[in-house]
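Every protein chain but one is kept in place in this view of the complex.
Chain naming follows the written order as A, B and C, and within any one chain the residues start at number 1.
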Amino acid sequence: MSSATIINNSRLGGRFFRLSLRWKCGGVLPGQFVMLRVSNSLDPFLRRPFGIYDFSGDVLDILYKVVGKGTGMLSTLAPGTDVDILGPLGNGFPPAGKGKNPIMVAGGIGIAPFYLFAGEVKEGKPSLFYGAKGRDEVALLKDFKSRGLKLNIRVSTEDGSIGRKGLVTDILKERLGEDSVVYACGPAGMLKEVSNIARKRGVKCYVSLERAMACGIGVCLGCAVKTRKHPPASAYRMVCSDGPVFNGEEIDWGCF
Amino acid sequence: MSSATIINNSRLGGRFFRLSLRWKCGGVLPGQFVMLRVSNSLDPFLRRPFGIYDFSGDVLDILYKVVGKGTGMLSTLAPGTDVDILGPLGNGFPPAGKGKNPIMVAGGIGIAPFYLFAGEVKEGKPSLFYGAKGRDEVALLKDFKSRGLKLNIRVSTEDGSIGRKGLVTDILKERLGEDSVVYACGPAGMLKEVSNIARKRGVKCYVSLERAMACGIGVCLGCAVKTRKHPPASAYRMVCSDGPVFNGEEIDWGCF
Amino acid sequence: MGVFLKPDTSVKLGRLELKNPVMTASGTFGYALEFEPYMDVERLGAVVLKGLSLKPRDGNPPPRSCETPCGMLNSIGLQNVGVEAFIKEKLPRLKRLKTRVVANIFGETIIEYAEVARRLDSADGVDAVEVNISCPNVKKGGLSFGSDPSGAAKVVTAVRKATKLHVMTKLSPNVTDIRVMVRAVEDAGTDSISLINTIPGMAIDVERRRAVLSTVTGGLSGPAIRPIAVRMVWEAAKAATVPIVGIGGIVNARDALEFIMAGATAVEIGTANFLDPASAIAVVHGIEEYMRKNGVRTIKEITGAVN
Partner (left out) sequence: MGVFLKPDTSVKLGRLELKNPVMTASGTFGYALEFEPYMDVERLGAVVLKGLSLKPRDGNPPPRSCETPCGMLNSIGLQNVGVEAFIKEKLPRLKRLKTRVVANIFGETIIEYAEVARRLDSADGVDAVEVNISCPNVKKGGLSFGSDPSGAAKVVTAVRKATKLHVMTKLSPNVTDIRVMVRAVEDAGTDSISLINTIPGMAIDVERRRAVLSTVTGGLSGPAIRPIAVRMVWEAAKAATVPIVGIGGIVNARDALEFIMAGATAVEIGTANFLDPASAIAVVHGIEEYMRKNGVRTIKEITGAVN
């Protein structure tokens, strides 16, 4: 809808890139996202959604992983190129509240929305548990470390190359306290597991969901997820406009 | 079909560009063309045909005008980018023959195939009559002038900004001799007119035609032009494989 | 020639006058209000709202949409709040809009179609109903009426009786001969005909070896289908005596003009609203620009130019 100019678009290692856009907007909430058109071409056809990594008045940053045609084309765009951007969209992460310690659980590129969120945590002892496949993904933590946040960072890798070998949910199980509030972003399987762990401990858990999106603004009704909320209201909620952040307990994970 | 790497892709003025590709092939004939895919995207969908401007062993040059989506995208490609290329295709210009003076008549971007052809004229007194809209197009002559060819160049512009004011066919009418062989490339209306002038003087005239193309290799039968040749053979000829160069007399201009 | 004169973009669908031929397509424009942040909705010829049924509908399980080459598949399944909630919650705000409001209606039975129309008739603020007999994403109703001339005629007859509003009937492309459907709904008393709805289609995730959509098949929309839609509108316009509204893959003014030259009196912009929420207004501006540049004073001069 509006146009943003690429300031920087560089590879962080592996298939991970960071995109910086000159773009003005009224302000963003941690956990919100934007929709980008990666070219004027009709192929790829739809916009692509990306979480907001960082925002500072007139520069918006995105962290992205090349997984297909759209992200592939995005990775070839040079500084100076204009891209069409729609946003900020969605609800964002609610604050943990007084006396609560936020635990961010991220899988792979799911780390993206936590950079902004971690910076805005005002109370409690925040932690970031990061599950990665291997070294390439762990590189995404660099910014978090160099930022001087009071953030308790724990890492697990599937190949054991760095941090603990195994899944991030193992870390969560060990360290989840009753005064925690969990925030999770990553693959659906991980979110479901995180949500279950939190539920069993009676801890609140917010998950940031992904769905293929068309409109991004709640009108196509395409990005539905099923919730356990029942009639009179529809059991379906839209990831783009009701989310992307949901209370994990509400989600009917069977729809993933 | 094969891949070529962009060495240079720069604007010559107005909407005109020159593209240099590193590309090996057995050799090309003046008047032949290539088909380029301007991106991996399916939009634009088909390859785009371009005459061969220059070729020297392993560098192919193309002169092009930005008129739509495909040429627009082509103009944004940076050196180092690989593009898919199919060719050389088509028949090319036949030599004028002993004792004949070749006259090249070009309109606008129709100048492109004559650079290579002019360099290969071995006999007679070659002329190039160039019809342009205005200054931008006349700039395309620079290479021809700096090349030290024995080429009699005459220019007309529609706006009269350079050379004679009017149409290139006016020049042709004045200077067409009986020992001439005419070669023409440009808009269909111009080609028809040139062909008529030549026919009236009993002079041979070759025209390089354009048609929207799909395959470029004579199999889709999409780029047909109608000829005055009749059954048993079909009246239709394919611009890509029977042309792009045709004897002007053969063409049924009603099909343009 | 009056090149500097503002061209007259108004068109008439029977007795319904639109300030310009640009409408939005049902299911792609929500209840119109969602688009107010992106454009002046009142500059559109008409807004067509998300399909309404008698009772609220949950819609189909996810995944409900996926991208295809130059298009998309959807199987939303007409999730909506139902006509009563619409009248209570949405209509009061829509009433104040200075543009035409078209309600898209749907029923699982003929009685339901008529009942939705009747309730909208008595509520104030709707200018027309678009009768959707062409939705491929519902088990009952929809396409089962839309691909059978006598079923289609029955629905239209019932709706016609139930309302004095302008009745527009929305046809499916999924028929052998669109002219047969055109005649059937005309004889049943429709005031205008809109086409095309989405084309039944399907995509498979070859890694998972299963259909992408939960419903296996869905409806294809977007520029991919435009050549099919233009052809059907052209066929329909030649066969019809009522005005035709052209739909299918319109992204810009050039595309919209294709439909108008094929014989459509107005057009609807669908999937393009997802690519850019301001698409519809850009089409309005683009048509004005084309008219100015080419000395076209009224839309009529170019309507059906290709026949």
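Structure notes:
Methods note: a residue touches a chain if its C-beta (ideal position, glycine included) is under 8 Å from a C-beta of that chain, and two chains touch if they have at least 3 such contacts.
Note that the structure is a prediction, hence the values are computed from the model and not measured.
Within the whole complex, the absent chain has one touching residue among C:Val102, C:Val175, C:Ile193 or C:Ile299, and that is C:Val175. Only one residue in the set C:Leu257, C:Ile281 or C:Ile299 touches the chain that does not appear here, and it is C:Leu257.
From the set B:Leu12, B:Cys25, B:Val59 or B:Leu86, the residue in touch with the chain omitted from the display is B:Leu86, counting the whole complex. Not every partner is drawn; the one left out touches subunit C at residues 68-71, 73, 147, 174-177, 199-204, 206, 209-211, 216-217, 220, 222-228, 230-231, 234, 249, 254, 257-258, 261-262, 290, 302, 305-306.
On the side of subunit B, touch with the chain left out of the figure occurs at residues 1, 37, 42-47, 84, 86, 211-212, 214-226, 231-232, 234-236, 255. Interface residues of subunit A with the unshown chain, by the touch rule above, are 42-43.
Everything that follows uses one rule, which is that only the chains that are shown with their structure count from here on.
Note: centroid distance subunit A to subunit B, computed from Cα atoms, is 53 Å. Measuring from the averaged C-alpha position of subunit A to that of subunit C gives a distance of 36 Å.
Residues of subunit A found to touch two or more other chains are 42-44. In subunit C, the residues that touch at least two other chains are 69-70.
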